[in-house]
Each structure stands twice: as C-alpha cells, then as structure tokens.
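As you look at this complex, bear in mind that one protein chain is not there, while each of the others sits in place.
Labels for the chains are A and B, by order of writing; each one numbers its residues from 1.
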Amino acid sequence: MELRALTALELGAAIQKGEVSVAEATQAALDAIGEQDGTLNSFITVTGERALERAERLQKGVKDAASPLYGVPMALKDNICTKGVKTSCASKILGDFKPPYDATVVEKLAAAGAVSLGKLNMDEFAMGSTSETSYYGPTRNPWDLDRAPGGSSGGAAAAVAAGLGWYAIGSDTGGSIRQPAAYCGITGMKPTYGTVSRYGLIAYASSLDQMGPLCRDAADCAAVLDVLQGRDRRDSTSLEGDYGHLLASLTGDMRGMRIGIPSECFADGLDDEVRRSVLAVADVLKRRGAQLVELSFPVMEYVVPTYYIIAAAEASSNLSRFDGVKYGWRAEGYEDLTDLYHRTRTQGFGLEVKRRILLGTFVLSAGYYDAYYKKALQVKAVIKNAFDQAFTCCDMLLTPVSPTTAPRIGESLSDPLNMYLGDIYTVSVNLAGLPGLSMPCGFDSKGLPIGAQLIGPHFGEGRLLNAAHAFQRDTDYHKRTPKGGKRA
Amino acid sequence: MKITTQMVDYISQLSRLSLPEEEKQTMTAQLERIVDYMDVLNQLDTMGIEPMSHVFPVKNVLREDVVEPSFDRADLLANAPVPDEEAFLTPKSVE
Partner (left out) sequence: MTWETVIGLETHVELATRTKIFCSCTTAFGGDPNTHCCPVCTGMPGALPVLNKAVLEYAVKAGLALNCQITRYSKFDRKNYFYPDLPKAYQISQLYLPLCRNGKVPIHTQTGNKTIRIHEIHMEEDAGKLVHDPWIDQTRADYNRCGVPLIEIVTEPDFRTADQVIAYLEKLKETLQYLGVSDCKMQEGSLRCDVNLSVRPMGSTEFGTRTEMKNLSSFKAIARAIHYEAKRQIELLEEGKRVVQETRRWDENKDATFAMRSKENAQDYRYFPEPDIPPIELSEEYLDSLRAAQPELAEEKRARYQTQYGLPAYDCRMITSDRVLAGFFEGLVELGTPAKQAANWIMGEVLGALSVKGMEPKDMRLTPGTLSRLIVLVAEGKLNRNTAVKVFEAVFNDDGDVDQYVKDHGLEQVSDAGLVEEAVARVLAANPQSAADFKGGKEKAFGFLVGQTMRELKGKADPKLVNALLRKALSQEG
C-alpha cells in the first residue's frame, strides 16, 4: 500500500482495519521527511523518537480509537506550545524555548490519538506571506522549489502537500492557513473566531488569531476540526456551542445553497488565470444545485489598512514579553537593564517583526491612537456590517485566496507594502471573525496551484466544508501531487 | 502622513529597539509608505460608530475563585537564559 497517497481519513481507516500499524505510518512519514525535508525545510524540529514511541503505545489502543484520525501522523506549526518540545515561532529570540505546558489543541489532538512528527517552519511570529522571514531559513514550495509555499503557515502547507505528514495544524491571523494552502494545492480552513481555543498559541494578534487544519481534502479538514473545536475555560474568547459533527454532515448536496460572488473581489489586480479558475468553481457548484448571486462588497479598499493597524498594534504589545529575562535568547555585552532589552530585542527579532512592532507602537502612541487605532476599530465594525449585509442574500461567498500564485523566493520581502496588499482577499475574514476555507481549484500555466476561498457566516463551517466536499467530488485538483513532493 | 526619523526614534525607544542608522532610514521610508496607504481610511466617515474591539458579543467570562496547584518552579525557570534555582535574574533593576 502506498501510504503517502492516502488521505488522513483513509489512513485512519486502514489503521483501524489493521492493514497498517501506527508505527509503519509514522516511519513512512519520518522516512519521507528524511528524504525530502533537507530541500523543503518545512520542519524546524522533527520529534522522530517521540513519535515512534507514541506510535507503539497508540497501537495498543487501536480498538478503542476515539477518532477516525487515531494513529494518523501529523505536525504542528511552531507557534503552538508543546510541553518539553522546542517551540520557536521561527524566531531567534525564543532560542530553545521549551514550553512548560501543552496548548489546548495539543491536548485535544493527543486525546484523539494523533502522532506528532514535530514542529513546522513558518514566518517569524507568523508575520509574513511567504515563510521567508523564518530565522531557520525559508521553506520551499514542493510544486516549484524556487518558489515560496506562502505564509505564514508555509511549513505546514509544504509538508502536507509533499506528503511528509497527513495533516497539519496551522494558525491564521490574516490568511496564514488559507494562502499557503492555496499556494501548495491543499485544503485549509480558518474556523470561526473563538471556536478553537487559543490557549497555548503564541499570540501574534489576539483578536484575529485562530488555529485550524491544513489537509489534503475537505473531509480531512472536517475530521480535524471535529477534534479541535469546543469551548475552553482557559481561553476567555472561546465561544459556547459548536458547529456540530462536521464529518457526518458532508453530503455534497448543494441544492438551495446561495453562493455570493462579490464583484470587487474579481476586479483589477487579480491574475487572469486565477480569476478564471476561481469563477469555474461557481459553475461546478451550480451544477450541483447551488444558486449564484452577484453582489457588491464595497469595503475592499479598507480591509488591508484596517487589518495591519489592528494586527500590528496587538503584536507590538504581545511581543513585548520577549526581552531576554524569562525565556528564550539573551544578547551579550549589555551594560544595564535597558541595554539588555534593546540588544536582545534588536538582535533577536527579524526585520519584518520589527517593522510591525514599530508600526503597532506608532498607531497606539500618544497623539496617533484616535487617528489610526481607534479609526481601524471603527472600520472593523463597518467591515463586519458589510459581511452581515452580504449574508442576508447568500449563504457563502466565493473569492480568490490570493491575487497570484506562489511567488519566487526572494521577490516579496523587499517591498513590504506590496506584500501586505497580497492579503486583500483573506484579512477581512479575520477582522469579522468568520470561517474561511481555501481549496485547490486549478493550476496556472506555470503548473502552480490556484486556490479558491469560501467564506461563511459565524459557525458556518459545515456549509463551507460541504461545498468544498461537493467540489472535490467533481474535480481532482486536490488529488494532484507535486513533483517536488513525490507524494504518490 | 510624514514619518520622521525622530518619530522612528521615539517609537523605537518605546519598543526597546535600536535600529542601526541605515536600517532606520529604510524603516522610516517604509513606514511612511505604509502609513500613507493607511490614510485611505480617512475617506470613510465613521462618525458615531462604536469602535469594535471584540467581534462577538461575548461578555462576563468568569472563573470561580478556587485555588489550583501552581506550577513546579523548576519548570517555570527552566527556560530562563541565566540559570538560578529561585528566581528570574536581571541586571540591577531597583533603585
């Protein structure tokens, strides 16, 4: 059996049937990592021994499996705290930080029988769109090794696309799950804010951060979210209630579903090939009974500035705790306390992180708070309202994930503003706390994957996953595998 | 909005960052471009709109006042860059 060709659910079923052992699956993933990750650089830390030990232990409990994902090897973005296992946020400043506790999602995954292969590369502190800002070097896109896998969950997307693990947990503050999923041809989901506990996720922007799955298809995403979701008493922003049993609700039936197509999302600045592929999604879903609704979403030009003001402001505060005193790396040669702070932070953070800290400090500083930060919170309300309006006439929105396909490594960082503008289709979803799904919907002439985004109202995960599931029944983009990945 | 190097110095100081001169020049220019772009928000009239800090109307998330065991001190101190058995160490911080 070619294990790496299976989806997470297929592998889970094979483990249940005894066709393959947890250890065999784990070893297959570790072998793949050994073979390919020297080039891809999708992992920062591989915990092979731990994984194999755990696989042996899990094998004994296969009969009492708590989840269809029992025994399936996976990996975590390196901003998710794992007790005793290095968690770096891909930053020099965290050094060899080994958290004294597990994130809630890590506990939940453990209870569901997940085997963690290790920690995945990312943009430093999840700030970036290409995974090039990592202190541990850039991750490469398995579809074209000269290109970026997207970011900030680039390691997660590259690893899953290349078959180094069956699924991954990433985080999404402004598109960090959806955009790399699109660039790497896999399915990823940013859930409704508050439905997955943030306890143990090292914060970038607390009001926008949310963890979610990066998988090979929509069904796998549903299964992973079934494990992750739920109110956590340790996260005050986590919500009561859930979106129901997602996996069981995947019928592929799209009859009566109204799919909104916001004209502003298909206007200038969007690559033609991307536009064509994303709009083709609408046709596929229409054939399955969906109804298409043209609508206007008149706030597009405000979403990026609003997002960057709020995200940078929160980041400037969240990242203040990294000062070389309690954990992580400390600079040398300091003269006194203030000098210690300055040296550690100046040398410990990369350029993009420093840029956002400064921007965030600026928008919160005396004299600018009202003009920038408060204004952004007001516009956030306007954006939220625009979504509420849109969802009165449709059940979900279809948009691109990114204006282009994956960029070449080295061509994005020189122009930060331009890089920020690339987030235009994804950031509003975080501002409004909505669920957003990214799925492969075609390839451009260079052979690079194109992603389509589905956006739903709060707790609308089920309908988004069902639409993606319907689409994936009629198409095979999600089944194609990258040459660089040698998945099948 | 004009961003001056004095402003960058000020926010650097607040953020405990010391940019080398060349980096500071580049950063000043980049921040100015970014902030200029953000000024597009001024086109939108937001008079009377309540700033939205929390997107969900969740409120009163409270915990019972019941003591739970604290963490093992060794575990909390394990990551400190300067090792000590009792406390986190810093250069002189009290007058």
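The rule we apply is simple: contacts are C-beta pairs under 8 Å (C-beta built on N, C-alpha and C of every residue); 3 or more make two chains touch, one makes a residue touch a chain.
Since we're looking at a predicted model, the values are computed, not measured.
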item	value
Selected residue (touches chain absent from view) among A:F43, A:W166 or A:Y199	A:Y199
Absent-chain contact - pick from A:P100, A:G252 or A:P403	A:P100
Chain not shown: contacting residue from A:W166, A:Y243 or A:Y341	A:Y341
Residue among A:Q27, A:S249, A:S317 or A:T404 that touches the chain left out of view	A:S317
On subunit B, residues whose C-beta touches the chain left out of the figure	10, 13-14, 16, 51, 53-54, 56, 58-68, 70-71, 73, 76-77, 82, 84, 86-95
Residue ranges of subunit A at the interface with the undisplayed chain	80-81, 87, 89, 94, 97, 99-101, 103, 198-203, 205-207, 233-237, 313-314, 316-317, 320-323, 325-327, 337-338, 341, 361, 364-366, 369, 373, 377
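As a convention for this text, only the chains that are shown with their structure count from here on.
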item	value
Distance from subunit B to subunit A - Cα centre to Cα centre, in angstrom	23
Subunit B-touching residues of subunit A, taken from the complex the two chains share	95-98, 100-101, 193-194, 207, 233, 236-237, 239, 301-302, 304-306, 308-309, 316, 320, 323-330, 334-338, 340-343, 345-346, 349, 351, 354-355, 357-359, 361-362, 365, 372, 374-382, 384, 416-417, 420, 431-433, 458
Residues of subunit B touching subunit A in the complex	3, 7-8, 10-12, 14-19, 23, 27, 30-31, 33-35, 37-38, 40-42, 44, 46, 49-56, 58, 61, 63, 71-72, 75-76, 78-82, 88-93
